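Structure provided below as structure tokens; questions to follow.
And now, chain A:
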Amino acid sequence: MLKVNDINVYYGSIHAIKGVSFEVKEGEIVTLIGANGAGKSTTLNTVSGLLDSTTGDIEFMGKSLKGIAPHKIVGMGLAQVPEGRRVFQNMTVQENLEMGAYTRRTSEVKDSLQDVFQRFPRLYERRKQVSGTLSGGEQQMLAMGRAMMSKPKLLMLDEPSMGLAPILVEQIFDIVKELNSAGTTILLVEQNAQMALSIADRGYVLETGKVVLSATSAELLENDAVKKAYLGG
Partner candidate 1 sequence: MTVLSNLINGISLGSIYAIIALGYTMVYGIAKMLNFAHGDVIMVGGYMAFCAMTYLGWGVLPGILLAVIICTVLGVVVEKLAYKPLRSAPSLAVLITAIGVSYFLQNTALLIWGSDPKVFSSVVSLPSLKLFDGQLSISGVTQVTVISCVIIMTALVLFTSKTKIGKAMRAVSEDKGAAQLMGINVNSTISVTFAIGSGLAALAGVLLCSAYPTLMPTTGSMPGIKAFTAAVFGGIGSIPGAMVGGILLGIIEIFGKAYISTQLSDAIVFAVLIVVLLVKPTGLLGKPINEKV
Partner candidate 2 sequence: GKATPADSANPADSAGKATGNPIKIGGIGPLTGGAAVYGNAAKHGAEIAVEEINALGGIQFELNFQDDEHDPEKSVNAYNNLKDWGMQILCGTVTTTPCIAVAPNSFSDRIFTLTPSASSPEVIKGKDNVFQMCFSDPNQGIASAQYIAENKLATKVAVIYNNGDAYSTGIYEKFSAEAATHGLDIVSVTTFTDDSQNDFSVQLADAKSAGAELIFLPIYYTPASLILNQAESMGFEPLFFGVDGMDGILTIEGFDTSLAEGVMLLTPFAADATDDATVSFVTKYNEKFSETPNQFAADGYDCIYALYEACTAAGITADMDTETICDKLIEAFATETDEDGNVTKEGLVFEGLTGAGSSMKWAKTGEVFKAPMAVVIKDGVYVGM
């Protein structure tokens, strides 16, 4: 479904991604793990078109994404929960969710809205509140809900569990699993590698802008180097 082929990304003169390639097949959950600054977010932003790669190619559903504007990529069925949530601070919770469904027709949106509210009752309680005053965790829920609103084929999550209460982390992972079994392909970036690998089919390990390891989740969970570096022991 998504094929990333040897991309290089620069921030000015900083070479952040050095020839990364990976693949996400339809129906899979794939996770990228790596230390701070390894380039995980940069990779996701490049896939969604917010950043340009200087070389290489990204293919989504058989089509090259080269030169395609980010908003068009969203229209093709790719959604991203960005790092740091980036909810629209001055819009209400409900308006934020509606923005998530921007590419869809208004009439189709109602069900999705119900669905999000059902999964996150807290958002329903706060639907009229201006998002900027939500607590960190509430904003994270909102960002997640907002991405779900576009009914994406491929959902990319950048550290969705960050700042969430343990009970919610579980919930979020449950939701990810559910979405996946309902047919959404998932590309997951997580610091909580343990959790991520427990639900993912496959994983890639990123180190300073390069893929250093790729294997199935089970293999990665057993890998000593991964254990030491990312699983805390």
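Candidate entries met the following condition: all candidates are chains of the complex that A comes from, given by their letters.
Here, contacts are C-beta pairs under 8 Å (C-beta built on N, C-alpha and C of every residue); 3 or more make two chains touch, one makes a residue touch a chain; residues count from 1.
All figures in this text were calculated on a predicted structure; none of them were measured in a lab.
*Asks:* Check 1 or 2 against chain A and report the one that touches it in the complex.
*Replies:* Looking at which candidate touches chain A, I get 1.
*Asks:* Show which residues of chain A lie in contact with candidate 1 when the two form their complex.
*Replies:* By the definition above, chain A touches candidate 1 via 48-50, 69-71, 74-75, 79-80, 82, 86-91, 95, 98-100, 102-103, 106, 130, 132-134, 146-147, 150.
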